[in-house]
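Below are the structure tokens for one structure; questions will follow.
The complex is shown incomplete by one protein chain, all other protein chains being positioned as in the whole.
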Amino acid sequence: MADIEIEIDGKVVSAKAGEMLITVSDREGVSVPRFCYHKKLSIAASCRMCLVDVEGVPKPQPACSTPVNEGMKVHTQNDKVKASQKAVIEFLLINHPLDCPICDQGGECELQDVAVEYGSDVSRFSEGKRIVPDNGIGALIQTDMTRCIHCTRCVRFGLEIAGMMEMGGTGRGENLKIEPFLREGIQSELSGNMIDVCPVGALTSKPFRYELRSWQMNSMPSIARHDLVGSNLFVQTYKGKVKRVVSADNDWVNETWISNRDRFSYEGLTHKNRLLEPQIKVQGQWKQVSWKVALDYAVKGLNSHVLKHQKANQLGGLVSSTATMEELYLLKKILTEIGCDNIDHRLNVKNLDNIITLDSNIKLDALEKIDYALIIGANIQLEQPMINHRLRKATKKGADIDVLNVMAFDFNYLLNTENITAPNKIVFTLAGVLKSIMTNNAQELPDYLAAVEVDEVANNIASKLLNSSSSVIILGEHIINNEDASTIANLVTQIARNANSKTLNLSITANTIAANLVGFVPKNSGMDVNTMLVSDMRGFILLDIYPQYDFHDLEIAVKAFTKDDTFVISLNGFKDDIVSDYSDVILPIASVYETSGTQLNINNDMQSYTAAVKAPKEVKPAWKVLKVMADLLELPGFHYADSTQILAEISHQPYAKHTHDEDINLTSKYNSISTIWQSSPYSIDAVLRHSSALQKTKIGQMNSAYMNQASAETLGLSADDKYLGVPVVITSAVADGCVFINANQATNTQEQT
Amino acid sequence: MISIDAKKQIDVWIAKYPKDRQSSAVMQALKIVQAENENRLSADTIQAVADYLDMPGIAAQEVATFYENYNHKKVGKHVIRFCHNISCMLNGADDLIKHLENKLGVKTGKITADGLISVKKVECLGACVGAPMFQINDEYFENLTSDKIDQIVNNLK
Partner (left out) sequence: MNEVCFKNLTKDQCYSLKTYEASGGYSVWRKILKGDLTPEHIIDELKASGLRGRGGAGFPTGLKWSFMPRHSDGQKYVVCNSDEGEPGTCKDRDILRFNPHAVIEGMAIGGFVMNASVGYNYIRGEFMEPFYRFEDALKEAYEAGLLGQNINNSSVNFDLHTHLGAGAYICGEETALLESIEGKKGQPRFKPPFPANVGLFGKPTTINNTESFASVPEILSRGGQWFADIGVENSGGCKLFSVSGHVKSPANFEVPMGTSFKDLLKMAGGMRDGAKLKAVIPGGSSTPVLTAEVAMSMTMDYDGIEKVGSMLGAGSVIIMDESTCMVEVLTRLAHFYYDESCGQCTPCREGTGWLYRVLERIIDGNGKQDDIGLLLGVQDKIMGNTICALGDAAAMPVKSFLRNFRPEFEYYIKHGKSMVKE
């Protein structure tokens, strides 16, 4: 499109021919009121609020749907414009209640803002106002549809962004009603964004209802910490409490959207299960004590159990993936200083010889420009809503997507092919893909591919990859405990290399990339987590760990921690019975938004944030706790005044990239039925598990062990039974020889009841 | 929820539109399903149509509530749709509607006690040169007089 010049309010500005006027005026910072227009949604042009005066056109024109052309002269503030805008406001106020004082949108309402400008004489309509009954749409979004002005942003959001048409406009004319169809409520994991796009008080945050006015709150920029995206957001606080979370714009990361877990997890911060005081276990009894006493006790315990005996090699440090980069670094530094190399963050992996080491080398915004994706082992719409949104955008531009999964999941776009296959067959399909690609490239085949049969599925995927100019292979969480995990990762690497594809590793989550960068894995003679758990350990330092959720095998972990004479220091945000059972000291640490820190997202963006609120009561940020512990241990080099000094030190550390050229050995090691345990999206970390609104949703309630009839028969199960403590659902959607568990409960390693 | 026969009828409509555009048939599908469910639609039947056409339930609900030909409440076996727009009005439709109400003993919008007939006032049906007129089911009756109305209504079974 050609560059042209137009005039807005007497100022000459440049624009592209055919651009809509509002795009130009927004870019120039000219204020044009609007309700239906939203920069990330399609143009509806129906609210008629953004009327501007275009010279030579008798009637005012809507800026959102008027393309600019050379020499156009536009006025946004003259009397004609003001009169037209006032007319639209008058129409809107016919049926909009004037109850701003009791409306949650008050103070941040786009309608109120404009209406106030025109004073109190704005309506001459004297008939009754329309009342719209509310039926409720779920635990997250509060509706007050009498206030709806029919801008349809929420409807378009569902259709265009969430990829699920959930809200619609029923009826017509004055009886047009924005509502979902069935009363089940809204299900999309992105649905909370409807609150942000709603210009009035029709859709507001349910947990935030009647809490506060927007102007009463402080707004702190921060980073979401529940996945690898690290969405940008604002944490809104009042008197030291987080009251609401809204999205912040960052096209590079999350555009203008955030997932529901990022929006509503803050509720967990005030849960009654928060740990508020340090405590020590004296002769089997817990005592709440001061920090000084607790830390002295911890250090004394470390000394008497470990250090005094020169047994630093019998101490272990384990962290959960939610830790900040600074916390990871400090704990590692402490342990290194005292001569301990036993560190790990890979708690949920059964066999660490079989681990996925796959780097991601595609940026979030590049994902929407791909023309082909192969997704392996992921229910991506549910597990990675923000990444799925980018892929969906790619499909809208024509990208093809193939899936290799153990179960058929919901997708909000059409797939090229959906291949449902048993976990132990994935590796052979991928080997087939590699063979097909290499054959096509006339490359010499390695020995391990000689006997591989290339089936139609493999051939199709190979040909898609070869014919694509920008493809990506995505490896999901369901592969973590696949017996062939590392082989799969290695094959993906080979395929990507030979087909010139990018890779995206979604098998890791939260701040795992930071853990890898900091090097929170054993080196030299250090033990990995699985070795530690079966070794004779004298002590552990555990950072924000809840064994029943974090370990692949609860029993082994608990046994290791509870052993007589093993001194366990736990740093946790929430109370937990199992943690209490095995710990000797429990130190209450700050949760999300209560501490400063850094997240490393899938783009490799180092996103730092400051604390938005002070942690409650005696709770302290973990980095401060670790720093003081280091001081008490009289270790050198811990003179940090704030966490940015830690970050500066980390930035100077070398980071070893993964290598993937290990030998590939294609032998399957599988049993007849294999189980994939996948935590449901709202049970992946402690804050989420304590967020009451999220837990009430359908996703929060998700708890099923899916298997097909044949597998059920093999296992001797029927639909009324439980498998590993999870209710059985028999469905043909699952591959033969596989149980897929989506659970919101603790890992249950007991046999089925 | 949708009979085999209804599905066959819907399929005839689906065939008129391009591949993957089967939701174009939703308007007729709703009519067909309505016809076999006592002349009205419920949330369940609308969802069944949406499922059959592979479209979101809310999209079918939008259609079912936007167009006037769908009934969401109980109606009579025969629905008399009486035009009261300008040409019919000029030709005495209002008086004839009153006459019809008196004859049936029910107001517009209501159903006769035997469930046989309900009356609805509707906007222009596009037969203005035959005003006043009404529609019963698929059929138009034009140039109505009170005698003619009596005769038509008496023949409804």
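We call the chains A and B, going by the order they appear; numbering starts again at 1 in every chain.
Definition applied: a residue touches a chain if its C-beta (ideal position, glycine included) is under 8 Å from a C-beta of that chain, and two chains touch if they have at least 3 such contacts.
All figures in this text were calculated on a predicted structure; none of them were measured in a lab.
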{"item": "Candidates B:Lys31, B:Lys77, B:Lys103 or B:Lys148 - the one touching the absent chain", "value": "B:Lys31"}
{"item": "Option from B:Lys7, B:His84, B:His99 or B:Lys148 whose C-beta touches the chain left out", "value": "B:His84"}
{"item": "Touch with the omitted chain, as defined above, among A:Asn78, A:Asn135 or A:Asn175", "value": "A:Asn175"}
{"item": "Missing-partner contacts on chain B, residue numbers", "value": "16-18, 21, 23-28, 30-31, 53, 55, 59, 62-63, 66-70, 81, 84-87, 89-91, 123-131, 135, 138-140"}
{"item": "Where the missing chain touches chain A, by residue", "value": "43-49, 51, 58-60, 65, 67, 84, 87-88, 90-92, 94-95, 124-125, 127, 149-150, 152, 169, 171-176"}
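Throughout what follows, only the chains that are shown with their structure count from here on.
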{"item": "Distance between chain centroids, defined by C-alpha means - chain A, chain B (Å)", "value": "49"}
{"item": "Chain B residues touching chain A - in the complex, by the definition given at the top", "value": "43, 46-47, 56-62, 65-66"}
{"item": "Touching residues (chain side chain A, partner chain B) in the complex", "value": "164-172, 180-182"}
